[in-house]
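For this view, one protein chain was removed and the others were kept in their places.
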Amino acid sequence: MYISKDTALRMIAAAEDKANEIGVPMVIAVVDRGGNLIAQVRQDDALLASIDLALNKAYTAVAVKVSTEVLGELAQPGQSLYGIQTDKQGRFVIFGGGLPVAHDGVIIGGIGVSGGSVEQDVACANAGLSAYC
Amino acid sequence: MYISKDTALRMIAAAEDKANEIGVPMVIAVVDRGGNLIAQVRQDDALLASIDLALNKAYTAVAVKVSTEVLGELAQPGQSLYGIQTDKQGRFVIFGGGLPVAHDGVIIGGIGVSGGSVEQDVACANAGLSAYC
Amino acid sequence: MYISKDTALRMIAAAEDKANEIGVPMVIAVVDRGGNLIAQVRQDDALLASIDLALNKAYTAVAVKVSTEVLGELAQPGQSLYGIQTDKQGRFVIFGGGLPVAHDGVIIGGIGVSGGSVEQDVACANAGLSAYC
Partner (left out) sequence: MYISKDTALRMIAAAEDKANEIGVPMVIAVVDRGGNLIAQVRQDDALLASIDLALNKAYTAVAVKVSTEVLGELAQPGQSLYGIQTDKQGRFVIFGGGLPVAHDGVIIGGIGVSGGSVEQDVACANAGLSAYC
């Protein structure tokens, strides 16, 4: 099973709907199980920083098979994975907004959202994930 | 004047239509006047190499304000810009498939396509550009 | 279909046999369809340069879905893809020794070999590929 381009765009559209509802422009990215981009969209006026962050959140979620939020807890000073964020040339993002995409219990990709507060990013990522089916 | 996200997606859809007509899966990217991603789509089974190439063609076209095809002629051994392709960490692409997007004579962004032969990439980039209006 | 770790090691062992027969120490790498490493082995006294080259040859072959040898012809000055070697932070290798691995006509990974002359690298890559079945 894999995420088709059409599915990725549907997930992004769902995340965009949530972003519009919240009223904060977002960047949304979907990657495949190899961590490679399928599709990415930057809403008008979204932060430049969010281009890399959204893609890297999606990458991180598939690379570690948990959400970036969970990884973030493990990466705090004194926790077991503190320091992971500098590996892979800094591609690992350790705050919320990146979620793995699973099919029948197998991770087949990731979605990443950046642009608002972490809570807003997570809400949009969840909305995007809900559109996978 | 700037390229909105909706316009970028419309340009990408037009390039995709051409790719479907040709029968070769493509990656299409649209960047703004700052060279930053607005949207990027990888069609199912498109080459992994095309992810970076499409984005970098779009970047190159806006960065030098000519098509990557024209830049390519100037970058051949013995020509005036020979060697430019190694600058900017290798982001400049020097073969066809990247086009600047102009509005009233002002460059406001770029579109890049990769996935087929250079001729096919150029045809899709032109189809995408035609959707800008 | 995917290349298992055991299959990758069997391919590497076959390439090693060929390298031993030739008498030149080699580095051999096998990557999956996402371009990510499955296994890599450096024979004693193989060139340090070959560590990156072998991995990047394998990456390149799956990323462009042709051998690095074929890509190399297209990347010569005056040819259609001249300049591609600087993209992707220079990961594309444009001389022989990288081969895509196909299953039922679908590219599912790549093998890359470096250490000897290009002809020797290609011979070892072919030996490794032959062990896939």
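In this document, chain identifiers A, B and C correspond to the written order of the chains, with residue numbering beginning at 1 in each.
Throughout what follows, a contact is a pair of C-beta atoms (placed from the backbone, for glycine too) under 8 Å apart; a residue touches a chain by one contact, two chains touch by 3 or more.
These numbers come from a predicted model, not from an experiment.
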Neighbouring shown chains of the undisplayed chain, as defined at the top: A, C
Given A:G35, A:G72, A:G97 or A:G128, the one touching the chain that is not displayed: A:G35
Positions on chain A contacted by the hidden chain, ascending: 34-35, 60, 62-65, 77-78, 80-84, 86-90, 92
Missing-chain contacts mapped onto chain C: 4-5, 9, 34, 36-44, 48, 51
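To be clear about the criterion, only the chains that are shown with their structure count from here on.
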Inter-chain centre distance, chain B versus chain C - centres from mean C-alpha coordinates, in Å: 29
Inter-centroid spacing, chain B versus chain A (mean Cα positions, whole Å): 25
Approximate Å spacing (C-alpha centroids) for the pair chain A, chain C: 32
Residue numbers of chain A (touch at least two other chains): 34, 36
